[in-house]
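The complex is shown incomplete by one protein chain, all other protein chains being positioned as in the whole.
Right after this comes chain A.
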C-alpha cells in the first residue's frame, strides 16, 4: 500500500480520536482515487486496453531487400518471376514479405499460388529471419525453414532436406504457417495440411514469410490474406483452440467453487435481492448446494452492511443522487470528513450534475457545478472529469458528443461501486484494502490475465494474451 499517496486531512472537527481511524480515513480517500480512473474509462481519451495486441501483418513483398537481378517482382508486389538461367546454388531468387509474421496470436499463415513451375520447378515457401542471405533457398541456411516444390522435402537450417510432403508444381496452391501455441510450423498443399514441424528454440526471430524461385520462368503469386485462402484457416484455428480447451477441461475443480464465487461476488457488490433468490434456489436444487465454512469461503467481511449497500446502489442506479448522499451522510458521516478532497464525494457530485443534464435542467446544473464541482478543479486526478462534466453543457445533444459516455448507465454503476467500496472499507474487520476494491472473482480473473501475459513474455512474446472481454464475446459463434 506504500505506493498509494496519502492525502492529508485537516481534522479540525476533532473526530479523529486516535491515529488508527485517521489513517483509515485517508486510505479511504485513496480507494476513491482508484474509481476516478474507472470513471473515465468510457471516455474516448482514456487509453484503450487492447491496442498492444495489434501488430502489423505482412501485406506485400519487400522489393528492396530481394535478390534483384535474378527475379522480378511485379508492380502489385505480390508476384515474382525468375528471369534468367540458374547456374549454381547461389543465384536463387528469394523475396521476403515487407513485415515479419506477427507473433501475438495463435496462428500466422500465408499462401502462394504456383503460376508457372518454369524449367525445373525449384520453388520454395518458408520462413527466414532478417539476416537471411537472399541468394539461397529458405531452409538451406541457419535460422530458416523451407518446403521445396521439386522434391517435397523440408529443409531446416542446412542443405540436406528430409522427406516431408508431396512435390508441388504449376497450378498448386501451397501455404506456410506458424502455430505459436504448439510452437510448430505447418505447411499445406491445395487446402490440405501436408505436415507440421517443431520450431527450433534457437531460431532467431522475427521470422519473415519467404518465397523463392530458382529456374527460368518460374512464377509465383503470394496471398497474404487479401484473397480467400485455399486452406480453411478458421476451421484449423477452431480445431487448435478445441485441442487446448480439451486439455484445460480435464482439470478438476473443487466442488461448488463457481457457485461460491458467484455468491461472494453478489455479496461483494451488494446485489442483495439476487443473492436471496440465488440462495433460495440453491436450497431446492437436487442435490442441494451447501457452502460449508471449511470450503474456505470467508464471507463475514462481505456480508457487512449488505442492506445499506444495496439501498445506496439502488438509489444511485435510479439517478437519485441527493437521496443517496443524505443516506450516506447519515450512515457513514466519516466518509464526508474531508469532503473537499474526497474522490467519493466528488464522484457523487459529478453524478448529480450529470443527472441534472440528463433531465435538461441546465441552469440548475450550472449552479450545482459552480457550487460543488468547481472546487475540485486543480486537484490532481480530478481535472479531467470536471472538464468532461462541464463539456456536457456545450452540446445540444450531449449523448452523441465525445463526453456522451457520462450519460451512460455504466457511469452510475461506477459511482455505486465507489460508494460500495467505501462502505466496505469502514468495516473494522477488513484486513486487506484490496478486498474492498476487488471481489474474489475479480482477483482470480486478474491473476489469470497476468499469468497468461507473463507466460507469453517468457515465450518471446509469442501467442495470444487473455482478454476476458474477448472470451465473453466470442462465445456466440462457437457452438459445440
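Note that a contact is a pair of C-beta atoms (placed from the backbone, for glycine too) under 8 Å apart; a residue touches a chain by one contact, two chains touch by 3 or more; residues count from 1.
Methods note: contacts and distances are computed from a predicted model.
A single chain of the complex does not appear, and UniProt lists its protein name as "Glucose-induced degradation protein 8 homolog isoform X1", one of "V-type proton ATPase subunit", "Glucose-induced degradation protein 8 homolog isoform X1", "GPI transamidase component PIG-T" or "Mediator of RNA polymerase II transcription subunit 18". From the options A:56, A:235, A:249 or A:380, the residue with contact to the chain not on display is A:249.
Of the listed residues A:43, A:62, A:182 or A:274, the one in contact with the hidden chain in the full complex is A:274. Within the set A:77, A:358 or A:443, the residue that contacts the chain not displayed is A:443. Where chain A meets the missing chain, the touching residues are 38, 41, 49, 245, 247-249, 251, 253-254, 257-258, 260-262, 265-266, 269, 271-278, 280-282, 286-287, 295-298, 310, 313-314, 317, 409-410, 413-414, 417, 439-455, 458-459, 466, 468-469, 471-472, 475, 478-480.
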